[in-house]
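Here it is: the structure, laid out below.
All protein chains but one are shown at their positions in the complex.
Think of it as A, B and C in the order they're written, each chain with its own count starting at 1.
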């Protein structure tokens, strides 16, 4: 284990001979203003090998990807490929050196064609140095075929669904003739089928002898497809070895530096009165005939594949979009929700899925983010009272165990998990009856995830009604008292705690309901 | 101590006013104890002139002689100047009577109005269509001249004024307006532009359309700027008063009022050096001299002067 | 994890309210930098011209910026909220034309005030509906209405002018409240205080900042984004109307070309005042100081009979330099540290 910690264990091929690393990083450090993202990190990738990179949020995983693809330059340290030191000053340099990546964020262009998205920056040229559109289309078609996508390379990217966009991103990565392929959480927003296809692709690439770096927070897939692992903690490399030599518990311990219970909180729900009843909620294009009830102290899960229309429906419930039909009853009284303001005054609040643009207001300090929907309470005759705002912020941040330097710190300077806490605090401060959490743990590391789950249970225990939208089956199963499955804008099925099994959820979400009923 | 006289023009950089400034300097030299402040905004706006006037008031100049961009809008600022003991006269383009002590017209408006149509008619023995290309819509003098012209146009039978367009004293706009006139009125025989910017642009447009000789561009212009067009035949003749004389006269008038050597009152006569004296009418306005006509016979004698 | 406020041991983890005191913040602020520039300009001016330090002259000098600054206050809020209004100068033209028309109809001074502010409000509402109702980008909409509003003035007035404003109307642009303190200057100070309170001391002001930093996030926080923006367009329109009253009164006449090109001066004033053109940041004190700087620069140059265009070079350089210098300094510092 000690050798592993330093990442210098020898690697042998299946036939037993020793393999030299294709890519090695040594002593890499990188600082951002106020943050040391990486310090003295080493990493090795071997041909024909999938190396999983794991670590908590903010451990520096994406930063190393950006250094490897020339987007950031390291402050110190060396990158070498085949033993030769290299430097990348742009993404193009990295591509030319044989490194390609599927980044964590989608980095595509909605208004360009699929073919252009694949080839922008390295399009085939004619003799005159102009872009050879025919060749580009032909090669794009071939690449798309390779990743198993049936997409016309001439269509504009905007017209594709999220899954197809993702396939385009993969095709783009493969359009560079690379020896080293990096995937930063490639399955985070994919549904079951596409995830399987992604695994197959990884297998194929491994078989072709590529060195693959695979970043993920999902342990099942790490153990399924990785050959080796590397663990980052707080910007440092704390371990690297063969995946077969480690189990899940040990890996988690390496990651967070302590043991973590990955079990969901034990709850004994005390259901109270019915708070919310939705009847026949419909929207011209996004969802139809949604109806359900919700009681105090209940956690209602909403499961479905990405794009099933759950977020759209929740946003309608919160007054962002207007339904065309349907009614809401709160405490058995009809409530008309035309805008979020009305929803808030009826006690319904929404923690959005897209934290960066919909949740946190970057540029405003933490305390102002928290007081924003409660300004009526903290101000007097329209005039601000800062002391009240600070008090509110203090109360709720303490309750959520927020980590920050000061309450007047810009929320944008916080880590993702802490931003999420501020957004939740902002809503709790309005003393809601119903809280909707849309993918509350998306992109959050294992440690913070458990904290969010525990907190959710606590809220329910206090009598709050909770709606949790989640695409992760374990989370849905572990947390919900009841689950509604949505498919293509409609309710496909509803299960009680006792009834639900992973298989049933997947089948309902994928539309194989006939067999079940 | 020197008397400081500010010569405020519509906008800096216009050849006509630069020439007037030369005349002002000539007067200053002749008088001996005068300092000329030649100033104005960069574009022809009343607000710009007001800022200039405020700065002049602050400097406590002795007199302001202004060619106004707007006859009304400058009144309050100029009134304030007069309240603070500054002599104010207008010249070239006038200010309403409340805003100045006297106004110096370069020439009599009737005379100019008649002159500009006569210049066109003289070369059209058989009559024909003529159009007017005026200057900035907010400058007053052009409009007065066109008004005067329209009063007497019946004296020129056969001459048919078909349109009046505005070039805003911008070369490119005037050029396009002239082009538009030629397209709209295929039988056009003459363009009258009582503005030194418009006349050059119109002559250029006529030359470019290869209609020099067919369409005569005339009006008011500067010999230095029009020499080429007289040569090319785009313009047969045009008129102007001497801007040097105008600047000279304005300075003399301002000086005489500021030093209390004369008083501006209806019927009064105020000396203006070598230009004789100015006789004021009941609105305290007077005319300097008759406009002078330039054509191929005399243009070369003047084109290097102004 | 289940830490509640009263439990023991949680106190030591309490997050402090502030990292820096307000005084520390001020020392590192844009306003202080600008104040330095203003003092420098003032000092230079008093050395450059013997006429500068004179109460009446300084009073005259305030006319160079008071009207523009009144619009700039409202514009600052609008820009902080992430929008812009380039039609303000044209609103002045249209409001002034309407007032001139009202005078022809025999309106008296009080009616003129209503007409001026009313037309400003209408124009602001028109912009506001196009931007918030139809969701169009404000920079494009107001480039359009900039032509449209002034265009209507041209259609109404052509090459004519409206004059003959009642003598009591002259007070707004030419009157003095006390000694050399003009009515316009008093109005400027009152509006400065008003807008500073609205932006910095009320919850409405907080909404403006929230919207400017993240309009989607603001919507998801229950803020009526469209309504707030609409109100800001109304305010900007109304302030343009007020400026139209002052300017018309000062000129005593209306032409369609009135206040031509002011929109860019107003925007320059706002940006120089430290308001981020991208929205989300800025302050009224900054704009007030910027107004003084611009007014003093133009007046100082004017006293030296330097042509206006040379002043505008200076303002242009100031605009770029004041924004560029802190960035250059930051880059140099970062390089040194790194």
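Brief remarks follow.
Note that a contact is a pair of C-beta atoms (placed from the backbone, for glycine too) under 8 Å apart; a residue touches a chain by one contact, two chains touch by 3 or more.
The rule is short, and it goes like this: contacts and distances are computed from a predicted model.
The subunit not displayed here is recorded in UniProt as "Ribose transport system permease protein RbsC", chosen from "Na+/H+ antiporter subunit E", "Dihydroorotate dehydrogenase B (NAD(+)), electron transfer subunit", "Ribose transport system permease protein RbsC" or "Molybdopterin synthase catalytic subunit".
The chain not displayed here makes contact, within the full complex, with A, B, C. Looking at B:24, B:74 or B:201, the residue that reaches the missing chain in the full complex is B:201.
Taking the complete complex into account, C:152 is the one of C:152, C:216 or C:304 that touches the chain left out.
The residue from C:222, C:237 or C:307 that touches the chain not shown here is C:307.
From the options A:142, A:155, A:334 or A:387, the residue with contact to the unseen chain in the full assembly is A:155. On the side of subunit A, touch with the chain left out of the figure occurs at residues 69-71, 90-95, 103, 105-113, 116, 120-123, 129-131, 133, 154-156, 158, 161, 283-288, 307-309, 312, 488-490. Although one chain is not drawn, its touching partners on subunit B can still be listed: residues 11-15, 18, 42-43, 137, 165-166, 170-172, 175-177, 179-181, 183-184, 186, 200-201, 204, 208, 224-229, 303.
On the side of subunit C, touch with the chain left out of the figure occurs at residues 130, 134-137, 139-141, 143-152, 154-155, 157-158, 256, 261, 264, 267-268, 271, 276-278, 307, 309-310, 312-313, 315-317, 319-320, 323-324, 327-328, 331.
We adopt the following convention: only the chains that are shown with their structure count from here on.
If each chain is reduced to the average of its C-alpha atoms, the one that sits nearest the average of all protein C-alpha atoms is C.
Chain geometry summary: the mean Cα position of subunit B and that of subunit C are 38 Å apart.
For the pair subunit A and subunit C, the distance between C-alpha centroids works out to 43 Å.
Work out the mean CA point of subunit A and of subunit B, and you get 74 Å between them. The multi-chain contact residues of subunit B, meaning those touching 2 or more other chains, do not exist; every residue touches at most one other chain. For subunit A, the set of residues touching two or more other chains is empty.
Residue ranges of subunit A in contact with subunit C, taken from their complex: 33, 75, 318, 320, 339-341, 343-344, 350, 352, 357-364, 367-368, 372-373, 375-376, 379, 382-384, 390, 394-395, 397-399, 401-402, 404-409, 426, 450-451, 454-455, 458.
Contacts from subunit C toward subunit A in the complex involve residues 1-5, 10, 13-19, 201-207, 209-210, 212-214, 216-224, 280-281, 334, 338. Listed in rising order, the residues of subunit B touching subunit C in the complex are 12, 37, 39-42, 45-48, 50-52, 54-55, 57-60, 70-76, 80, 96, 137-138, 143, 166.
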